[in-house]
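Okay, here's the structure, questions in a sec.
Every protein chain except one is present and positioned as in the full complex.
Chain IDs A, B and C follow the sequence of writing; residue 1 opens each chain.
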Amino acid sequence: MEAILDLPVIGLILQFIGYLVQVVVLNGGLIITLSTPIGLGALCGFMNERSGVVNIGIEGMMLASAFGAWYVASISAGFLPDAAGPLGFTLPLLIGLLAGLATGVLVSLAHAWLSITVRADQIISGTIINIVALGITGYLALLISQSSPRSAGNLSALNLPQPVTDIPVLGWLLATFLEHGPITLSMLVVVVVLQVLLYRSRWGLRTRAVGEHPRAAETVGIDVIALRYRNVLLGGLLAGLAGAWFTIEYGNSFQSGMTNGRGFIALAALIFGRWTPLGSVGAALLFGLADTFGRAIRQTPPAGDLGAVLGAIPPQVFAALPYIVTIIVLAGVVGRSIPPAADGQPYEREATAR
Amino acid sequence: MRKQRFGLLASLSVAALILGACQGTGPGTGSGSQGPTSDLKIGLVTDVGTLDDKNFNQFSWEGAKQGAQAIGAPEPQSVVTTASADYAKNIQSFVDQDYDIIVTVGFALGNDTTKAAKANPNIKFIGVDQGLCVTESGDPDPDFGCKGDAAKLLPNYQGLVFKEQQPGYLAGIVAASISKSGHIAAIGGTKVVPAVANYIAGYANGAMSVNPDIKVEQQFVSEAPDNAAFNDPAGGKAFAEQLLAQNPDVDVLFQVAGKTGNGVLQAACDANIHAIGVDVDQHESTPESAKCIVTSAEKKLTKAVSDAIKRVADGSDKGGTVPLDITTDSIGLAPFYDAQSLITPDIQSKIDAAIKGLKDGSIDPCSPTACV
Amino acid sequence: MTEPTAPLEQHGPPPALEMRGITKRYPGVLANDGIDLQVHPGEIHALLGENGAGKTTLMNILYGLATPDAGQILLDGEPVSISSPSDAIRRGISMVHQHFMLVPVLSVADNILLGEEPMAGPVFLDRRSAYGRLRDLATFFGWEIDLDAPVGTLSVGWQQRVEILKAVYRNAQILVLDEPTAVLTPQETREIFTMLRRLTTEGYSIIFISHKLYEVLEIANRITVIRRGRVVGERLPSQTDEEDLAQLMVGREVQLTVDRGTSHPGEPRLVVDDLYARDDRGHEVVHGVSLEVRAGEVLGIAGVAGNGQDELVEALVGLRRPSAGRVQLDGHDVTGAGPRDLHQRGMAFVPADRHRFGLVLSYPLTDNLVLTDYFRPPYARGIMRDEDAIRVQAGKAVEQYDIRTPSVDVAAATLSGGNQQKVIVARELDRDLRLLVLDQPTRGLDVGSIEFIHRQAIAKRDAGTAILLVSAELDEVLELSDRIGVMYRGRLVALMDARSATREAVGLLMATGGSQPQKTDTGAA
Partner (left out) sequence: MNLRRTLSLVTIPLLAIVLALIVGAVVIIASSPLVSGHLDLVLPLRAYAALVSGAFGTVNGLIQTIVSASPLILAGLAVSIGFKAGLFNIGAQGQFLVGAVAAAAVGAGLAHAPAPVAIGVSILAALVAGAVYGFIPGFLKAFTGAHEVVTTIMLNYIAIQFVAYLITGPLRATGATFARSPSVGAAELPVLIGRNGHLGILFALVAVPIAWWLLYRTTIGFEVRTVGANPDAARYAGMSPRWIVIATMTVCGLLAGLAGAGEILGITGYMPAGYSTNVGFDGITVALLGRANPIGILFGGLLLGAMRAGSNLMQIQAGVPVQMIDVLQGVILFFLAAELVVRYVFRVRAARAQVTELQTVSRSYGQQTTP
C-alpha cells in the first residue's frame, strides 16, 4: 500500500530534478550574474565579520556605491571620450568604477570609525548606514534627475569565440562562468583568492585570530585595530564593486532604492555560507538559483503533475526563500552556523580590569 | 576624535558641493511667457517612488508644469510619497496650503483623493489613472458597486482614465508585423494593476489581429505592485533575459513595468531584438535603450494633465471619470525615430486601419483576450 | 625591616631587565606606585603579591599592554620604550597570561606561529618548515603533541604547555608567567617547574608571578614582594620562610589558619545522591557525585579548577539541570528545582564569579541588595515594587555589613571588589539559612575582606547552617572545612575528616584522583 503511494512521489522528484537541471543549463550564466551583488556583498560582510566587526549596512554601502559609480560616470561622460576598450570599458566607466569603489571605502570608513575607534554599537552603525544611504541617494537622485543626466552606458560581457563555446559540456561551463562583465568576473576571482588566503596566508591566520580572540592576537604583537580597519576598508572595496554592478555593469542607470534588499540577502548568504568566502558565494549562487527557479516556474512551468504541484506554491515563497533558509540555518535546525566569537565586540586596547 | 569627525563632515560637504557645481545649470525653470496669467496654485502628489521614474510620475509632473505655464499660473509644487501609508497626509498638505488644483498620480491614490475631494469641494482634484467609484453619498465605495454619480457628487474631481488596451493594441500590431519569428512577448510589472493588464491584453489582441497564429508570451514580474514589480531594474533585466533564454526566438519585447521595465528594455537591447516602451515616449525618456526601442505605447500623460488643468482654468471642467482614448488623441503610438525603416507602408496602413477601427468602435481591443 | 637593598650585582653584567619607578594609575586605583624590579640573566625571579597588589599591571606594562604614567624600563642596561606587545616580542619578552591567550578554533601550530609566522614568499605561510622546529621543541621538553588539534579541544594543562611553547618558539630572553599554576594540579605544577629550570639553563630569565608562598620558595632564585602597588621587600629563598613572606605580602602578622572552633554537626540538610550533570557543550562533566552536608558543619570541596566543580555547584543551586541523580534539601526532593525555589527553602549561594552571577553592575546597591528577594513583601506587593522598603533594607545592610559606599544609589560597578562581595554576602546571609553554598567566596579579595567573609561563614555554621564550600584554593578548604571532599574529573574521589587531611594527601588526590582506579565513589560520609 505504502509502496504504491510512494511511486508517484518518486516520479515527481525525478521530474523535478530534470526540470531543475534544465533551468540551470539554460540560465547558468544568468544565475552567476545575478549572484554577483549578493556574493560581493557577502564577501564585504565576510571581510568585516571575520575580523570581528558586524556589518548589517551592506545594503546601504551597495546603494551608495551604485549611486557614486553611476553619477561620476555620467558626469565624466559629459566631457570625456567614450571610446570603448576591452569589456566595454570607456574612460567614464572606468572613472565611475573607481568612484564606486571609493564610495564603498568611504562609507566603510564611517562604519570602521564608529565601530572600531568610537566603539559604538556595530549594529546601530550598520543601521545608520542603511538609513543615510537610502536618504541621501534618493535626495540627490531626485534633484539630479531634473537635469536629465546622460547615461555612460555599461560594461559588457566577455565574449568567448564560437568554437570554444561549441565544445560540448566544457564549452557550456566556460561560457557560463566566463561570459560576464568585469565585475562579475572579479567576484569569481576574489572569492577563490579570499578562500585561499584565509587558510593559507598570514593575513588569513591573523584575521581569523582577531575575529575569534582579539586579545590573544594582540599579545602576540598583532595590531588588532589596524587589522580591523584594513579589513573593513577592503570590504568597502567589495561593497563598492557590488554597487557598481547595478549601475555600470548589469544596469546603466540609477534608481532610488534600486538595491532592493539584496544587501540583506548578502547578509543571509554570509550566514548561510558560515562566514567563509566560498560558502558565502555558494550561498549567493544558491539564492540566485532559487530566484531563477521561481521565475522559471512563472515563465515556463513544467507540464503535468509537477507543474500542478509547483504552480500551487505561491510565488512569494521563492522570494522569501533566502530569508527562510537563513533563519533555519541560524537556528541550527539543519547544520548550525556559528559566527566568529568576537563578532560584534568592540576592542579596547588597554585592559583596564585586572 | 573631534578632529576626525569634523574631517568627515567637511569631506561630505565638499563632495556635495562638487555635485552641486557640476550640475550647476539646474532645471530649466518655466520662463514667464506672455500668455494669460492666473494665480491658481497647483500641487502634485506622486505615487511611491519619485519624480524621476522616467514614467508616469515624471510625465504627469511635466503635464502639471506645462498646464501651469499654459494658464500663466505659478510653478507647481510637488510632494514625493515615500511610503504608501502617507497618501492622505501628502494630499492634505496641499489642502492646508490652500492650493487650488491638486494632481494625484496613480490608481493607488484614488481612494484618498476621493475622500479629499469630498471634504474639500472648493479645491479641484485631478487624479491620474483613477476611475471614480463612489457611493450615493460620494464616499469611496467599499463594495465597488459605484452606485453614486461621481460627476454630480464630486464635480471638483476629474479622474483621468486611459484606455491602455488601445495603445497596447497598436503596439501589438507593430510587434506582430515586425516579428520575423512569429513569437513575441510582453512583460508586465504585475497583473493586479489594471493598467498593466489592459496594456498587455490589447497587445495580445493587436498582435493576433495581424497574425492569428502568433505566439505572445505574457509574463508578470511580481504578484503585487511592490518594488520587484516597478522599482527593480536589475530584477526586470534578469526576468527578461531568462524569458529570452527560454524563448530564444522571441524578437519583440513589450514592457509594462515602470523602472523594472527599464531593465527589460536593456535586456532587449543586449539581445539585439526590438523593444516597445510604455506610457511615455521611451525613446526619449530612456536614451540608454533608445537604439532598440521601435516605438512606445503611449498614454499622453503630459497632455492629459495639462489639458485637465486648462479645463479648470477656463471653467469647463466636469467631475467624474474622464475617459481618455484614441478619439481624443490621448493615447497612441510614439514616433518610430530610427526604426521608421522597419515600418513598411503595408504595416503603416495596418496601423492606420486599426486607429480608424478603434476610433469608430469597429475594433474591440479587448477581444479575444479580455481586459480588466 | 626591609633591609636596605644591597644587591649583589655591582660587578656582574647589567640586569637582563630593570624596571625603575613604574607608576600606573587607573581611575580610583594607584595600581603601581614607583615599582623597581631587577631581573638577572638566567634567574627565576618571583613576583609575589596578593590578588590586586599590582603584579599583573606591572607585567602588562612590561609587555606593552598598558602604558605607565611614569617610570623607565631597561633591557640589558639600555632604556627602551615598549608601547605594544609587538615591541615587547621584538625585544625578546614573552608572556604567558593568567587567562590563556589562545584562539580556541585555531590549531596548536597556528596558535604558536601566530604573529611570528614563517613565510614562503610575501603572502603565504610556510607551515611545513615550522612543523619541524615545533616538533623539535616538543621533543626537547619530552612532549607528544598533536600540532593540528584545535586548541579548544585540549585540556588546560596542555593549553599551558602550548602557551610556553609559544614563548619558547619566539626565542624570548625574558619569559613572564602570570600565575601559571592557578589551574594546574600539583603534579602538573611540578612538571612545569622542571621545565622552567631547564629553560634557565638555556639562558632564559623568568619572571614568575604568584601569590602562593610555598611555590615561590620552591622555584625562585629571588623573590620580590609587592603590596598595594609598591615593592615592600626583596628576598633570597634561602634567607626567608613562609611566615616572613606572608608578613611582607599582607603587611601584618597574619594567622595563616583561622581558628574555626569546633563544629557540632546535626542532621543531614543537603543530601546528594549519584548526581550527573553536563557542561554547556553537552559533555558529561559530573559523574555520579554523592555527598551530604549536615547542619552546623562545613563541607569543603577541593579540586583543580575545571574538574566539574562549577557544574556541580550550578546543579545544586538550580542554575543547571542535573542529567541524573537526586538532590534533597531537608528531606524534600529538590532535584532540578530552580534557584528561586531553593532560595525559598532556605538556601543561599555566594557565586564564584560575582560580576557574572552575583551582581548587576549597572544597578544601584538598592536593587542589588534585593536581587533575589525583589518579588516578595516587603519589597513588592503583587507586581508593584515598594521603593521605600527597598531603600530601608539597603540602608540597613550597608550599615550592618560595613559596605563602604557614598550612597545606596551608586552603581555596584563603582565599588571595590571586597565591598561588592560584601553586598552579595549581605544579601545572601541576612536571613535564617538552612544551607549556604560558597563557591570560591574569596577569590581576588584583599585579606581584610577574606577574613570578614570567613568569619561570617563560621558564624553561620555555628548558628546551625549547613555549609558547602567549593574552592580551588586548597588552603581555604583546609582552613574552613570540617570535612573535605576532592573532585577529580567529575567524580568525588575522596571524602575525609579535616583533621586527618594533610595538604600533601589532598594535593595528591586533586592531581591523580587517588591511585586506585575509580569506578565507584569513595566514602559517601
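Throughout what follows, contacts are C-beta pairs under 8 Å (C-beta built on N, C-alpha and C of every residue); 3 or more make two chains touch, one makes a residue touch a chain.
In this text the structure is predicted, and so the values were computed from the model without any measurement.
Every shown chain touched by the omitted chain in the complete complex is listed here: A, B, C. In the complete complex, the residue from B:80, B:244 or B:366 that touches the missing chain is B:80. Among A:152, A:194 or A:268, the one in contact with the hidden chain is A:268. When the full complex is taken into account, the listed residue touching the unshown chain is B:96, out of B:39, B:96 or B:346. Residues of subunit B in touch with the missing chain: 1, 5, 9, 12-13, 15-17, 19-21, 23-27, 29, 43, 48, 77-80, 82-90, 92-94, 96-97, 107-108, 111-112, 131, 133, 140, 142-145, 190, 192-194, 222-226, 229, 372.
Within the complete assembly, residues 52, 54, 56, 110, 114, 118-125, 127-132, 134-136, 138-140, 142-144, 146-147, 256, 261, 264, 267-268, 271, 314, 316-317, 319-320, 323-324, 326-327, 330-333, 338-346 of subunit A touch the chain that is not shown.
The chain not shown here touches subunit C at positions 27-28, 318-319, 338-341, 343, 349, 351, 356-363, 367, 371-372, 374-375, 380, 383-385, 410-411, 413-414.
Definition applied: only the chains that are shown with their structure count from here on.
Taken as a graph of touching chains, this assembly is arranged as a line, each chain contacting the next along an open chain of partners. Highest inter-chain contact count (C-beta pairs) belongs to A-B. Centre-to-centre separation of subunit B and subunit C, using mean CA positions: 74 Å.
Separation between the centroids of subunit A and subunit B, computed from CA atoms only, is 33 Å. Residue positions of subunit A touching 2 or more other chains: there are none. Residues of subunit C in contact with at least two other chains: none. Within the complex, the subunit C residues that touch subunit A are 26-27, 56, 60, 63, 65-67, 84-90, 95, 97-98, 100-106, 110-111, 113-117, 119, 123-125, 166. If you check the complex, the residues on subunit B that touch subunit A are 1, 4, 8, 11, 19, 22-23, 25-27, 49-53, 58, 80, 82, 217, 219-220, 222-223, 227-228, 231-235, 237-239, 241-243, 245-246, 259, 262-263, 266, 286-288. Those residues of subunit A whose C-beta lies close enough to touch subunit B in the complex are 26-27, 30, 33-34, 37, 71, 75, 106, 109-110, 113, 117-118, 138, 140-147, 149-151, 153, 246, 250-253, 255-258, 260-261, 291-292, 295-296, 298-300, 314-316, 319.
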